[in-house]
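The structure appears right after this line, and notes come after that.
With one protein chain held back, the other chains of the complex are shown just where they sit.
And then chain A:
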């Protein structure tokens, strides 16, 4: 059973500028985010993911379409009347207030009694492990600490939905990994619906319950990380998330004929001119004379520690990358220039219509 929808965008269009020069930042976007889920909007910069977040927060009004919260139309509500809070990319902490005053700001604006503000603030500071810094000014904090204050501040009023606009992009790698785990923990403990915006596909895969992949103002695919990774809906999704080999081919009646030569057996998928997508880790190297294997030549080998990337060329020069896991005995004895056979793991081949 799926949880009811917390926040929903229905046929949302957002255009900037007028007439001829108008740019559609969002082009008929519809998405339903379930209650209590960690939903990630993933896409390259300029794809409209931040715009969608700003529409949900209420900082911008859609050109057309509606935003619903728990089934209620909130399109016309200003941000201060939406029970939705945002963690900003720049944190946007109030520099003239202390850490505790920052965290309590939302409750104070809601007119909550002083005692309640004190209690909630203390609980939130404990949640992000900043109790010791309650009296500090935010300028005296490190980037990671400011990040936690921003989180506590946005969580304190207990919003229905928490929006996070690339909140980890300003942190260094180690801190980012820590905060990823921290965010998952916070989401689990508070049970609040998180909508997370990022351009980092690894971040999206590791943290999300579901991902919405965006490009050029549209949502291309919505699904759990595993589905997005193993069954990308189109070429953009396949190439944006992880690495993929693309091979042009023709598909007719269950037989796929590669343009580079060779045949594959595939179940389902679009007919006619197609693209075969296969992840590098699903490519197996076999002896060149094995029946049914694609014939290739090793071009280059790049050693990564946990695995080795083997760049191969098919008969017509099309490049294929195979990711070979390093074994204990090490050194599989491959050399550039050697002929090799290629096999794709069963069920790992995806057909994409163009």
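What we mean here is this: a residue touches a chain if its C-beta (ideal position, glycine included) is under 8 Å from a C-beta of that chain, and two chains touch if they have at least 3 such contacts; residues count from 1.
FYI, contacts and distances are computed from a predicted model.
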### Query
Between "3-isopropylmalate dehydratase small subunit", "ABC-type spermidine/putrescine transport system permease subunit I", "Cytochrome c oxidase accessory protein FixG" or "Cell shape-determining protein MreC", which matches the UniProt record of the unshown chain?
"ABC-type spermidine/putrescine transport system permease subunit I"
### Query
Looking at the whole complex, which of A:22, A:61, A:92 or A:345 touches the chain that is not displayed?
A:92
### Residue in contact with the excluded chain [from A:61, A:109 or A:315]
A:109
### Query
Given the contact definition stated above, which residue among A:36, A:65, A:79 or A:118 touches the chain not shown here?
A:79
### Message
Considering the whole complex, not just the chains shown, which residues of chain A touch the missing one?
### Response
57-59, 78-81, 84-86, 88, 90, 92-96, 105-106, 109-110, 153-154, 157
